[in-house]
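Only one protein chain is missing; all other protein chains are in place.
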Amino acid sequence: MKAIKDSVHDYITLDPVAADLLDTDAFQRLRHIKQLSTVRLVYPSASHTRFEHSLGVYHLASRSLEYLGVEGDRARHVRAAALLHDVGHGPYGHQTEEVIERHTGRHHDEVGDLLERTDAAGVLADHGLDPDRVAALVRGEGELGQLVSGELDVDRMDYLVRDAHHTGVPYGTIDHERLVRELRYSDGQLVLGEGNVQTAESLLLARALMDATVYRHHVSRIAGAMLERASERLIECGTDVETFRRMADHDLLVALRGDVPELGRRIEYRDLYKRAVWADLAAVPTDVVEFDHGEERATEREIADLADVDARDVVVDVPDRPTFTEAGSRVVVNGVPQRLEDASELVSGLRAAQRAGWRMGVYAPEEHVDEVAAAAEDVLGVRAMVP
Amino acid sequence: MKAIKDSVHDYITLDPVAADLLDTDAFQRLRHIKQLSTVRLVYPSASHTRFEHSLGVYHLASRSLEYLGVEGDRARHVRAAALLHDVGHGPYGHQTEEVIERHTGRHHDEVGDLLERTDAAGVLADHGLDPDRVAALVRGEGELGQLVSGELDVDRMDYLVRDAHHTGVPYGTIDHERLVRELRYSDGQLVLGEGNVQTAESLLLARALMDATVYRHHVSRIAGAMLERASERLIECGTDVETFRRMADHDLLVALRGDVPELGRRIEYRDLYKRAVWADLAAVPTDVVEFDHGEERATEREIADLADVDARDVVVDVPDRPTFTEAGSRVVVNGVPQRLEDASELVSGLRAAQRAGWRMGVYAPEEHVDEVAAAAEDVLGVRAMVP
Amino acid sequence: MKAIKDSVHDYITLDPVAADLLDTDAFQRLRHIKQLSTVRLVYPSASHTRFEHSLGVYHLASRSLEYLGVEGDRARHVRAAALLHDVGHGPYGHQTEEVIERHTGRHHDEVGDLLERTDAAGVLADHGLDPDRVAALVRGEGELGQLVSGELDVDRMDYLVRDAHHTGVPYGTIDHERLVRELRYSDGQLVLGEGNVQTAESLLLARALMDATVYRHHVSRIAGAMLERASERLIECGTDVETFRRMADHDLLVALRGDVPELGRRIEYRDLYKRAVWADLAAVPTDVVEFDHGEERATEREIADLADVDARDVVVDVPDRPTFTEAGSRVVVNGVPQRLEDASELVSGLRAAQRAGWRMGVYAPEEHVDEVAAAAEDVLGVRAMVP
Partner (left out) sequence: MKAIKDSVHDYITLDPVAADLLDTDAFQRLRHIKQLSTVRLVYPSASHTRFEHSLGVYHLASRSLEYLGVEGDRARHVRAAALLHDVGHGPYGHQTEEVIERHTGRHHDEVGDLLERTDAAGVLADHGLDPDRVAALVRGEGELGQLVSGELDVDRMDYLVRDAHHTGVPYGTIDHERLVRELRYSDGQLVLGEGNVQTAESLLLARALMDATVYRHHVSRIAGAMLERASERLIECGTDVETFRRMADHDLLVALRGDVPELGRRIEYRDLYKRAVWADLAAVPTDVVEFDHGEERATEREIADLADVDARDVVVDVPDRPTFTEAGSRVVVNGVPQRLEDASELVSGLRAAQRAGWRMGVYAPEEHVDEVAAAAEDVLGVRAMVP
């Protein structure tokens, strides 16, 4: 059996389906999509790709299935889904998924069409695998789908430990082998076995600390918001959204250089906007917190007018209210599966901490920060924190 | 300058005082005291010593002082205190400190007498260091004493990351270099600089998860309680408490074999008592939670009588209510130092989680577990959980 | 002082010059050049960049200078040279350097022109640094230049340990901190102090094992040879060589897609040629071993004719004879600096092992491997090994 050396899990042994899927263009494309998109502008070692991460998820899925005693056809479909779970990502992964959803109505975990029209289709067919079944698993459907996408999925386990390895930030270093060993099914629900409240908590805590220090680092958010604006403008300039969706990171960088040169250059050479406004939940009016995309863009223009700068020089970035899906992960306590938020007093504290960490931002080129800040406070009615 | 290779911090460079202190018997003795005493009965890789840990604390103290810009005589005293902070420990470290305190009234961080009457005294004198000043720093006194013993001390930073390295449990893997770099003094208080709420939280969370999975693992607690009983009996059999206090681990093991052979053998070969009762705060009457040592011992005899077993076959283990000193660590938020429990919503959740994790235990030889369980529930009025 | 988190050296503290150089386009461009170019087609975790590596080299240079007691202006120039030592690399680093040298006569360590005409020039001027002096240090000139480029340079130390971290192959994990601590100057020569024969040997051995398993892995060599052919064709198609030289990896991939689509696609999606011939030194006539570039290309055409395939379907890859510059590193033995090859019996064995590991290859698309193999054996007079 073919084995691939991985810096996190050491050797990853591939089953025949995985070995063939690996050679498809649909999967090889993931070599060119960074796992953490703009985060590497903060943590330079974090250049790892969705290709590498997908292999890791495949590996953890394989081990979970072994411990769970799932074999044969069912296991082969899950392993294929684990390997392919990210093929639906556009360039720069999560940073472009909202753009793509707005234009296509399609989420990155909708991979059904790709499994039918890319060269992955032939491989699945050769091995007798059903693309619809694989696509459903990627969406997290069914008992086994929870392993691929759910509160206790192996996707999360791999990215936490891998992102820790590559950024150098230790908080993501969970005990993934324990998690994988302690997975059970209880009435069709994936749960952690008895004695694992702390194991489940550790997963939450790891994600919360990585969120604060890595995933939501303000520099990465600024670059991400700039990239989103640039991507929209690229599509407005005539790039077909289906073409856009299938780009890899390098395609997007080069395409921006042609059609959105100013933002493209800034992203490529990390010459980023600065924070004009940075405000927490308490400082932001509720209607602003609830802004949809259209309102965000309209507000940008309004602020720009008031500040007397070009509309492209203002980026308003209002993230969703913090959610906390892992709170719903289940763990057996005294013989009964419970939701973690019922089993652990930590969850409510963590939820509050995440709310406390929420920030909205308004960004502008360094030379316009002052006037944009003043205009934004006026237009939005926010009080800006000292960043 | 002499350097020592360490598996956690790589090379540790010793100043002339440290190089000389290293060669004293008072310090070399720490080679023979395990850092985690009975924890290694659960995690076999955790055989590291207080010698190694003390070097690590010295190293982190040195780096902190550099970043804080503290030099000269003050720095030399702090470094010496960091190196010597554990010389007051008895055999098996924390597991015997209550026995020693009961008999001598002296806590392990009272090292004043040792700095005067061991061979460390000569070294301090040769280098012009004041043993009283060093001893005060070990007790955490003064501005600089907080570095050695306090909510943000380097002792904690070293043991978390070192215990993680040696047990293989990743939860203790904090970003100690960031902690050391972000230390500041504000009005004589040691604090973490702006932007470090998560850094402070991570320290708490690491301790909480290590507590649950490592430090308070029930097998280690059983062995520890057995060791404490055995130590008391050793002293009752005539071992002088000052002699006892200066033993190292191997001395104690061999001494037990002579005077307390049954328990000694059990500890040496990990043939441990089992849990007859294991109960959380809700299941234990308040007066039992508040038991002092005498009440614990009296209750053991009562349970033994009722169960018709030898008094030595019952061990009652009621830990203190959980405390949470790190909650008082300070971090600068918007320019103002705040206690972490005021700055972070996580702290109250963590406090609740620690309360939820509190357990009292009654332990007995495997063949007497059932009758001891029944008697203990009767005598103590607790409901025993399924362990 | 600004600090950057690195997955290998943890925090890297930047001096003011480095902090400003970091923000130049000339340096930011290195974010887009992978450290190991085509190696990541074998080791998927190896996506790290020359940006990250350059920071690592800067860090080790800083530490070396501290231990060596070099300060002030001299140290600032060395640190700048360490940071900038790779700005002269073209896309895909070493894989295109021969193409660039053939067309421009300029080696990648000739950075003088770049330090004058890129935005790095302004930063150096602002801080009073002499670009010529920095460029000379990058070329390894002078006493201090040996730290940047020489048998014991910090470049090598960083790449070995970093490539090990990112590939997952442990052989490069040297004791870099010991190396840095043991550097000395003896009569203007950089040497390792007394007691470091094994330290020096370990550096050689690490490089030799990484060479065999990572740097010269045949899959990476095939991809590299294909990339070189594709690059030449790109220049023949009209891409200006100065433009080519300043491309980053993503620019090259996209440019190839336009002008050399077949090879471009193969490289992007790892659809590589296979080995038709793979032969060691003993099996290859001396004149073939000595082939220059022109002879290589002429032979490709000859083989293609004989095999009746397109000339683009044959790649002849004759590497240089193995050299072994580290053999000349110096180490103090009994008070006298010696060349390692004189101090260590290992060196000759290693040299022989490297000769034994030399391979020439002829590569072709999978469907033409057989006829190309036959023709190549005929034309070159080699006996092909079973790969």
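Order of writing sets the chain letters: A, B and C. Residues in each chain are counted from 1.
The rule we apply is simple: a residue touches a chain if its C-beta (ideal position, glycine included) is under 8 Å from a C-beta of that chain, and two chains touch if they have at least 3 such contacts.
This is a predicted model, so every value here is computed, not measured.
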item: Residue touching the undisplayed chain, where the options are C:19, C:121 or C:205; value: C:205
item: Given B:17, B:134 or B:169, the one touching the chain that is not displayed; value: B:169
item: Residues of chain B (touch criterion as defined above) contacting the omitted chain; value: 4-8, 10, 23, 25, 28-29, 31-32, 34, 40, 43-49, 51-52, 55, 165-169, 249-251, 253-254, 268-271
item: Contact set of chain A toward the excluded chain (per top definition); value: 3, 10-11, 177-178, 181
item: Footprint left on chain C by the chain that the document does not show; value: 169-171, 173-175, 198, 201-202, 205, 209, 212-213, 334-335, 344-350, 352-353, 355-357, 385-386
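By our rule, only the chains that are shown with their structure count from here on.
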item: Remotest chain, chain C as reference, centres from CA atoms; value: B
item: Approximate Å spacing (C-alpha centroids) for the pair chain A, chain C; value: 34
item: Centre-of-Cα separation between chain B and chain A, whole angstrom; value: 40
item: Shared-contact residues (touching 2 or more other chains) in chain A; value: 169
